[in-house]
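One chain of protein is taken out of this complex; the other chains stay put.
When the chains are written out, they are named A and B in that same order, and each has its own residue count from 1.
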Amino acid sequence: MADSTHSLVKRALLVCASFCMFFFTADLAAQTSLPASPVTPAMHEVTDGYGRTVRLPVNPSRIISLAPSLTETVYALGVEDRLVGDTDYCDYPPEAQKKPKVGGVINPNLEQIAALHPDLVLMTKEGNLLETVRALETLGIPAYATDAHTVDQIISATQKLADVMNVPEQGRALTTDMEQRLGALQTKLSGIPPRRVLFIVWPEPLQSIGQNTFIADALRRAGAASIVESNQDWPQVSLEEVARLQPEELIFAPSHSGAGDDFDSIANRPGWGILDAVRNRRYAIVSEAIIRPAPRIVSVIEDLARQLHPDVFIEKPVTEKEAHPANSAAPVTSGAQQKPIAYRSIEAMPTEISCAL
Amino acid sequence: MSTPIRTPLPSSSNFSDQPRGNPDLRLSVEQASYVYAPNPSQAPLFTLEALSFQAKPGEIVAILGPNASGKSTLLKLVAGTLQPLSGRIFLNGFPTYSLVPKVRAQRIAMVQQESRLLFPSRVWEFVLQGRHAHGHGVRFASEGDVTIAQNALAQVGASHLADRWMDKISGGEKQRVILARALSQQPLLLLLDEPTLHLDIGAQVDLLESLRRLAAENRYTVLVVTHELNLTGEYADQVVLLQKGKCLRVGPPASVFQRDLLEHVFQAPLTVEMTSSGRPRVTLFNKS
Partner (left out) sequence: MRPLTIGRLFLRCGVLALLLFVVVVIALKLGAVQVSLYGLGRDLIRVLLHQSAAISTDYGMIVVDIRLPRILLAVVVGASLSVAGTSFQALLRNPLADPYVLGISSGAAVGSIVALMIESQLAISPEYAGLMTPFGAFLGAAITIAAVYVLGRREGQIDSTTLLLGGVITASFLSSIIMFLMSTLAGSSFRGATYWMMGSLSSLPPKSLLYLLGIGFLVATGAIYTTASDLNLLLAGEKEAMHLGVDVPRVQIVVYLAASILTGLAVSVSGAIGYIGLLVPHAMRMIFGSDHRMLIPASALGGAIALVLADTIARTVVAPSELQVGAVTAIVGAPLFIYLLRKRLS
């Protein structure tokens, strides 16, 4: 073939190829993200934890939760029959494990979510990825994210979630109960100096919690003060620094194998013997509800307060649980093992406890 | 014998200014000099003093001298990769340095000693590379290109190697293939830098014989940098004798190969004889 024919053919094919490419991608742009549903539900505008203004259905009937704390809240508000999907890590209450799964907290499967035809997806700013928020936006699936850095914010987030799910009265009942219990606890602990504690997220490398987290706030409500002053959420601290500060007690929540389920596995680590708290065996174990921004946080605060300041609680026996059958955590104290009381049904505590948020 | 490759005359559309000088003269080096000074504040590391010589089509010119005499520098000046500090070098009347690489490659072909390709290729692909300078854009070899490449291989007697892999042929065969690639550039000027260095004696003679034949048939001008005295004496039409950056003499071998001159340049006792064909032959002695 002569050179001129060569270049002509080349150019023609290039034009064809570009045209095909444009044609195909133009099609993608042309279509709408969500096929129009036959009945347009009523929508309202809400501001979520990211500060975005989002349009959500007034009465969502197919809800997906992308965080264990949100699943707990859904159950606590009594709307679990509207929950059509949750994550692999949503294990409390135990019935939540039977719901259809859409993947992990960080990497949920968009196809599974879409296949369940949700009209509302709940997320947390702390646990879920911004990428997921954006992806749902692109697909036109309404998504609402909460954000809580203090216990008060957990309570207000609970109320907001109740509003979003159209059960404001249940929300108010729940939040009032939470506030009352916290208020009573505060009265009891007033005037008592807080215990200086170290909250151990992970022993090696030693990781604790920052002062701007709701966990630190929960500790304060329980009459404790975290010795770690950091603006990071999950700061890494050195054992020497802890030894210098010498906390009175160590606090940790049991997690899957690795961090150790009991005090001894932590105390026996090299170098930890220099801590007074280790030598004096001063520690408190709480349920992993402390790292979930859900209504159960109030129970775990109460439980921790009881462990740290037992003398304040001597006159008040276990009747707390009878007065408030809702939202009782399963307290595990240092020492005797009590039969745990799970939420809404007497069941054994699940043996596999994840420490995801 | 295969069809000799006719060197096409350069068309005037390729040139940016008017040709100068005598058109019968292919190569004209006029008082070209060069200084290699990487650090401007210090004394230069090497100086090639101004020298001149000329070459006609069909001539073989040997640039002769011991190591570090400036031979390679002179070759680079002629090739146009270095710019002379003073003076000019003309190829058919055009300064070699001012040509763009593509046009330069159409006229000047450098024959390397070795060619290491990162990924092995076949001999015919390698020889076709020589046609690159004559194409444009994303080049696809035309029939003309293929013919020229085949001719080039035939000219060096390597047609039977065409489908072999470059990394599977012997050193001598590779040398011929490299020469074939240079030929397929259809140059006016062939430049070789110490081509006999890695070759055994038979291959050395083969190469020089081929160069003589090719230069005569295709009217190439051939410049060979070497320190081989007898090959130069036998095959060169002109010799440029260099020592430590200075050109000591230019001329046919018979006039350059003077005993005292050569002994001074090469620092070795020798004798020079004339053979029956009029070519000088040098015999080296033991220093004792």
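One rule holds for everything that comes next: a residue touches a chain if its C-beta (ideal position, glycine included) is under 8 Å from a C-beta of that chain, and two chains touch if they have at least 3 such contacts.
Computed from a predicted structure; not experimentally measured.
**Q** Give the residue, chosen from A:E72, A:D91 or A:E126, that touches the chain omitted from the document.
**A** The single option touching the absent chain is A:E126.
**Q** Would you mind spotting which of A:L110, A:A173 or A:V312 touches the chain that isn't drawn?
**A** A:L110
**Q** Identify the residue among B:L85, B:A141 or B:L270 that touches the chain left out of the display.
**A** Only one of B:L85, B:A141 or B:L270 touches the chain omitted from view, namely B:A141.
**Q** For the chain that's not shown, point to the residue among B:L77, B:A133 or B:L242 touching it.
**A** B:A133
**Q** Quickly run down the residues of chain B that touch the omitted chain.
**A** Chain B touches the chain not shown through residues 79, 81, 100-102, 104-106, 108-110, 112, 115-121, 124-125, 128-130, 132-133, 135, 137-141, 145-146, 149-150, 162-163, 185.
**Q** In terms of residues, what is the contact footprint of the unshown chain on chain A?
**A** Touch with the absent chain occurs at residues 1, 6, 9-10, 13-14, 18, 21, 24-25, 27-37, 50-52, 88, 101-104, 106-107, 109-112, 114-115, 117, 125-131, 133-135, 137-139, 232-234, 236.
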